[in-house]
Each structure stands twice: as C-alpha cells, then as structure tokens.
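Now for subunit A:
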Amino acid sequence: MTATGALEGRGLARRFGGVTAVSGVDVRIVPGRVTLVLGPNGAGKSTLVNCLTGVDQPSEGNVFLDGKDLTGKTSNRFAQLGVARTFQHARPFRGLTLAENVMVGAHGRTRAGFVRGTLRTPFARREEAELRQTASLLLAEVGLEGREAGSPNDLTLEEERRLELARCLAGNPHILLLDEPAAGLGEDEATALATLVRNLCVDHGLGVLLIEHHLELALSLSDSVLVLDFGKPIFEGTPTEARLDPAVRTAYIGAEGDQ
Partner candidate 1 sequence: MRRGAAWSSWLSPAVVLLLVVAFALTQGSFYRLQLGTLAGIYAIAVIGLTLLFGGAGQISLGHAGILGTSAFITANLTVSHGWTPLTAMVPAVAGATLMGLLLGWSALRTTGHYLALVTLAFGLMFSEFGRTVFSAGWYGVPPLTLGPLDLGDSQRMFVAVWAVVVASLVAVLLLVKSRFGRSLAALRDDPVAAAASGIDLARTKIAVFAIASALGGVSGWLFAMYQGSVTETSFSFMLSFNLLIMAVIGGLGSPLGAIVGSVFLVVVPEFGREYEDFRLLGYGVALLLVLGLLPGGIASVGRVLADLVLRRSGSATPAVSGK
Partner candidate 2 sequence: MAIRRYLVALLALFLPLTLAGCGSSEGGSSGGGESGPIKIGAVLGISGRFAFVGKPQEQALKLAEEKINADGGIDGRKVQFVIYDDEVDETKTVPLVNRLISEDKVVAIIGPSITVPALAIQSVVDRAKIPNMTLTSKAIWEGSKDSYIFQTTPREEVEVKSILSFLANKVGAKSVGVIYDRQPYGTGNLAIIEKFAGDFGLKIVAKEGIESADTNADAQVARIKAAKPDAVILWVGDPGASSVAKAMQQAGLHIPMIGSSAIAGPTFAKLGGKAAEGVYSDSTYNTSNPPANQKEFLTQFAAKYGAPPTQFAGFAYDAAFALKGAIEKAGGKTDGESIRQGLLDMAPYKGVVATFDFTADNHNGIANGPLFYIIQVKDGAYKVVYDTRQQ
C-alpha cells in the first residue's frame, strides 16, 4: 500500500488573486535524505509544503509520488500514501487526548470502519489495542511519556509541536515534511530534535523536507538545500555550497535580522 518512492514537485506555482506566493519551483524529496528549504518570512515556504501535500492546490505544475501524478488529490490521499507533514503553527485536535491525537495520525493505515468500530469486532479491538500501544511508544519518543490521557490544552506551544510530530509518525510515513519544527526550542531540545530527524532519516529511510530557521543546525542536518525568495528558487545545491553562495547570504541573513 505505502509507496517508497520520492515526492517530487515540478514547475510548481501558486497564486492567490494577484499575489504570486510560489513560482517555478522544482523540488525532490528522496527517502533517506533531508532536503532543507530556506528563505525569509513570506518567501512561500509554507505554501510550497501545502502544495506538496494536497492541503493547497498548485496553480501550475505537478506533484508526483513515486512517479505517479498526484496533482489535484486531497491531502488525505497524500497521507494515506505515506506523506506526512507538520504545520508551522501546530494544529492538535483539542477535543481529544494526547494518545487519541497520535492515534488519529494512523488513520490512513488502519481499517476498522464505523460498523466494526461500534460493534467492537475482534478485528477492531485488536487494531485499537495495537494502536494504543504504538501511541504510547511514539509519545515517549517525542518526550511526552505517560501523558496519554492529557489534553492538548495543557501543552506548551513547543510540546504541541512534538505531539504533532508523533501524530505524523503514527502514520508510518516514508516522506515527512516539517514546517519549522524547532521554532521556540532551546539549544538542547533543538539538538535532540535534530538527532531524532537524523535517526528517522538514516535508520528508517524517511525522506524529509525541512523548513527551519536554526541555520547552522539545519544545514548540518541536510543533504540538499533549496532557497526561496519571493516565491522563486534562487539557489539549489549542497549545504556547503549554500554557505558560500552570496545570494543566499543576503536573502537569508537579511531575513534572519528581522527575527
């Protein structure tokens, strides 16, 4: 069911009315590698992620997963095919417990419908039990161990982000798009997160797209870099090349000064 190939955007553009948020972007997220997307605020990074995950539809260009054209598909299709994402501002389900939040993330790969769920067939019970266990493990993995029954309303913004990461992982994705996962984290926590991302990538073979403002941390993590400015790609290459590129330095460091 789950594909294993790369997620690829070709010639992507997105316009809102007269405003062009993204144009002419090609991007490829390959399993086992981290692709970093850099750019100042408003450069169109989140819009790009939205277009790549079906949350938003590109005005031009196509999105492929494992060579198959998924343009125009809704985001649940992407999720079911193993493409998971976090949001810049975490979006937990506030009426559910933490464990249930994570369990929702597994929706695409679980099967019990409302009939089996209501009748509590052996199949549904087994699936629920497994899922509950997975949720506990994942919560522990992101540092929320033992808080299965807690409410997202009691979490800090940063904890909400970690919860969202656990929710993503519950779906067993092979492509993960992380929209500023380390925003608001301290140095230590950011490093821990970096280790986690690296582990996922190397040990589990996930392809990761990362949007991040912790420049050094992000560069050290990534295998390739894409820099956007006013929606257009101004640089593509390795982290080492990116460090040296003058255009990147102006665009990026200029933006960093804003923060």
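The candidates came about this way: all candidates are chains of the complex that A comes from, given by their letters.
Definition applied: contacts are C-beta pairs under 8 Å (C-beta built on N, C-alpha and C of every residue); 3 or more make two chains touch, one makes a residue touch a chain; residues count from 1.
This structure is a prediction, so every number in the text was calculated from the model and none was measured.
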**Request:** Scan 1 or 2 and return whichever one touches subunit A in the complex.
**Result:** 1
**Request:** State the interface residues of subunit A toward candidate 1 in the complex, per the touch definition above.
**Result:** 53-55, 74-76, 78-80, 84-85, 87, 91-97, 100, 103-110, 112-114, 117-120, 124, 127-128, 131, 149, 151, 153-154, 167, 171
